[in-house]
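Data first, discussion second: the structure below is written as structure tokens.
All protein chains of the complex are present and in place, except for one that has been dropped.
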Amino acid sequence: MKRKSLFIHCLVLIALIAVLPLSMVQADGHCEFAEDTVKIGGLVPLSAPGAVAGGIAMSWAINRAADDINADCGITIDGANHAIEIVIGDSEGSPERGQAVVERFILEDEVDAVTGVYHSAVGLATMSMLDENGVPTVFSEPWNDNVSANGIMEYDGRPPRNADGVDHVFRVSPASSMVGGVVVNWLIDLGVGNVVIIAENTDYGQPAAADEYARFEAAGATVTQINVELGTEDFVPILSRIQASAETPDVVRVLVTGETSFNLTQQMAELGIAPTEDTICVTNQVAFQSEQYWQNVPDGNYCAFNRVGIIPSLFSDTAVELNDAYFEEFEDIVPSYAMASYDAVFILADAIERAGSTSDGAAISAAIETTDLDLSQGRYYFEYGNHNPELPEGTPAFMWHQWPDPVVTMMQYFEQGQSSLDAAVIYPAVYQTHGTDYITPGSSP
Amino acid sequence: MNESFATWLLLAGPLWAAIGLYFLPRMAPKRKRDSAVSEHDLQAAGVVGGFALGPVGIGLFYLAPNLIRRFTLAAGITIAVFIAAQALVRVSDPNLPSALWLILAGPLWAGIASYFIPRRYRDAEAIDTNALTAAALGGFAIGPLIFGLTWKHTPRISREWIIVLGSLGAWQIYTLFAIHNATNPCVAAPFHLTYLTQQTANGVVIGSIYSLMAVGLTLIYSVQGVVSFAHGQLYMVGGYFSFYFLLHAGNILSELTGAEVSVNPIWGIPVAAVIVFIMGAVFERIFLKPMHEGLIERVSEYAILITFGFGFFLEYTTLAIAGPFPQRTNRFIEIRRFTLPRTQITDDFFFGPIHIIGDRAFAMVVGIVLIFALLYFLQRSWTGRALRATSQDRQAAAVTGINPTNMNTLSFALGSMLAAMSGAALIPIFNWVPWVGAEMVGRSYVIVVLGGLGSVPGALAGGVIVGIVEALGAGCHPDPSRGAAYKEAFALVIFALVLLLKPTGLFGREHN
Partner (left out) sequence: MMALFRRFETAIDNGIGRRRLSYLLIALIIAFFLWFPNDTSQSNYAKTVFISGFFYAIMSSSWALLAGIAGQFSFGHMAFMGIGAYVAGLIARDGITFALLGINITPESISAIGSIIIGTIAAGAVGLVIGWLLLRLRAAYLALFTIAFSELFRIMMLTEYDYTGGSNGLSLRPLLQIADVNVARQVEYYLMFALLIVCLLGLYWVANSPIGLFLRAMREDEDAASALGVNVVRYKILVFVFTSMIVGCAGAIFYSDVGSERIIPEQLEILQMSLIIAYAVIGGMESLIGAAAGAFISRYLLEAMRQVVITLPFGMTTADGSDAFVWDTGFWRFALFGVVMVFTLRYMRNGLLYPIITWFSGRDIAMKETVAIRESDDEHAARLETDDE
């Protein structure tokens, strides 16, 4: 008897869950859509060992972009409206899975374009497959320098080009060298001489650390690099080591992501290593999500961080809207990779519309090359591509099909619990909001 | 040392090992052999002896096959250290033959001593419990002198012996290290005393909290004979229960009072403890109880798998509910850090400053208080005594009217509760994600094996030792860029050494 009533309870519960959506409001359908949709594949990590939090945000942004475009009657080709349909694939952060998903995108889902990718390893493993199959692709988050057109073909000093004269892989996230440059230039301008870099031992941390290391050395600073394993919780032993070194470091640069970065920064602050009057604390873009940052790094006031994407005070209406929606969903400031993923869908939709075809990969890719759009992160265009194939001397090969100005700025918190929208932009000088390039701990701008 | 000589050294071993493997079982005279020495022992001896000592080793075993069992172990240790020494010499300054000798002498004497001394104990019919460990450590630390200490009267070797000898050995390694890596903060004057104290303090503070978790693991093992592979996940959910309790309690109080109220995380500890205690008890009743009733075949395998599956379930359920975003509660106390100020003793010699993060110090106190409360419970209360009685002898306990089934449930629930409490004590210190248990539980396994599976004081000591070793390892690793990444590896080295030298651990009961 008892068992039976439990069973009925369960049934009722299931029925309730099933009926719940019925009570919601019907969406208004003011657009007439053509039968065939434009399919865009979103390759994001949604299971461990991938960076799940990043994947969830990216998948949210990609879907939102599609909803926004569809609400505006989708993509119009020859007078017919085509709705965008998003197919999300889970890369699990693994190249093997990433390849399988891309294969599924191409063969089963028959997507017209692809965006997403969080882990560089996944980008490295999938880009040649995407390129060979002629799938227009805009990567929105991998940072490794080689995740770009020049990684696809053996680069021998000439701009890379596919056999058919087109290549299909684009990137709107910065290459890690582009970010490193800004951070190092800022610090060198401040006159630092003794630098400690703490880097995670991953495809993000190591190349970035190597790049910044070389730049600091070239500028005459002494650098100590410390590698840490992602997922480590207790950094006190290694931080004590920094504290015991004969010379107090002028700056501690954290090249670690996710919760590990928060642990590290918080312990650094608690031990009184940085930020202090002598030592600058420089953490990375994860600090921009201020709700999470202050929850996990309550002592992290006066930490500076690099920020990719347009600065909050210059947020366009699109960016503000996106940020509000993100805040509603996740209770935090929108991260740059969500913005980039959102924009990437718009770039693809725009290119498809201009190419006048949903399936001609070559035409779409050619259209992406001539993109000129103002979106949430700023104005998008691709400087070097088949439309402008000559890379000037000294321009790195990854600039091919690379969005040249992801705005990289340095920002700094100066009040406990401050929203990153109010934080000071301190570098480069043109973007400065508080007229200073560094706020010494304890002071206020 | 030139390159080809080093290659030769590396290669000679395997060659002789192969020769030993082939010939020794075939050549060794049957009549001289004990029945206890099997073919397999001879083969092992051939490989190991050949590797370590070349033709000398093979000859030795040929002449005295009865010595094989002990000597194989000793020679095995020699090999391990020999290879390590090779590596060390090759990476450091190659022009230091004396250092090479120093490195080699220890293991050699350790090998020799660990052959003769346990044998001496058995001949003299003295208690040989710790003889092997003491001989190996003693040989390493004080060379031939160890014979003088043990030979004449074959005194009973207590734990103190092992601790003293082990510390001496550690001191020697430290000295060698100082010769080779003079600029390392661990040895470079004038900071090193301060630095070492700082690192030891770091280790002790975090180690006390490690202990709390390991005590839970060992408690379950001592009563049930089961290693809980869900321990890390129980630790993790403990943190989350505390987090959600504090969040909701804070919200409710804020609404009632109309002001922003945050609840001190200390209140999360009892809440997490109660919930996980119940969870543990229910799990034990449903899944582990049948095991003791003879309903399940091959209990030990079942126990590993079922707890492992439970952990798997907990981790993903938490991930589905709480999401992958890091969380942290507010702090215990509003003091960022305690600092022992710098003391100048002479012009050249000073001590300090030493920093300890405030919340960690508080969590350490919580951990210690809880461990002592547990010990008090085990020693003084009827239930606690019943638990201990059950862990010592189930049948006898049952005869005296203790219900072993209830004791099983109690032990699992208590053990799980301790994991949850350490989780709740650490969530103000580390930020929390659903996979946070994995690193912690790996460390707990090292601790319980080091302390001796089933020994509560062992877990206490083991936690602190592992804490210190990790801190010193990360702090003193010659290459600062790798020290932090290999933090977990240092504990693993201890694990391997314990398994090799003393599988029963520091405080464990003897078993075969």
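Letters A and B mark the chains as written, and numbering starts fresh at 1 in each.
Following the convention adopted for this analysis, contacts are C-beta pairs under 8 Å (C-beta built on N, C-alpha and C of every residue); 3 or more make two chains touch, one makes a residue touch a chain.
Small disclaimer: the values here were computed from a predicted structure and weren't measured.
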Of the candidates B:Phe140, B:Tyr195, B:Tyr210 or B:Phe310, the residue in contact with the absent chain is B:Phe310
Identify the residue among B:Gly250, B:Pro290, B:Gly384 or B:Pro404 that touches the chain left out of the display. B:Pro290
Footprint left on chain A by the chain that the document does not show: 18-19, 21-27, 29, 46-49, 90, 93-96, 99-100, 103-104, 106-108, 120-121, 124-125, 144, 201-203, 206, 227, 229
Could you list which residues of chain B touch the chain missing from the display? 3-4, 7-8, 11, 38-40, 44, 227, 229, 286-287, 290, 296-298, 300-302, 304-306, 308-310, 312-317, 319-320, 435, 438, 442, 445-446, 449, 453, 482, 485-486, 488-489, 491-492, 495-496, 499-500, 503, 511
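Assume only the chains that are shown with their structure count from here on.
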Touching chain A in the complex: which residues of chain B? 185, 191, 194-195, 198-199, 202-203, 206, 319, 323-328, 330-331, 336-337, 355, 357-360, 430-433, 435-436, 438-440, 470-475, 480-485, 487-488
Seen from chain A, its contact residues with chain B in the complex are 48, 52-53, 56, 201, 224-229, 231-238, 240-241, 243-246, 258-259, 262-263, 266-267, 269-272, 292, 295-296, 298-299, 330
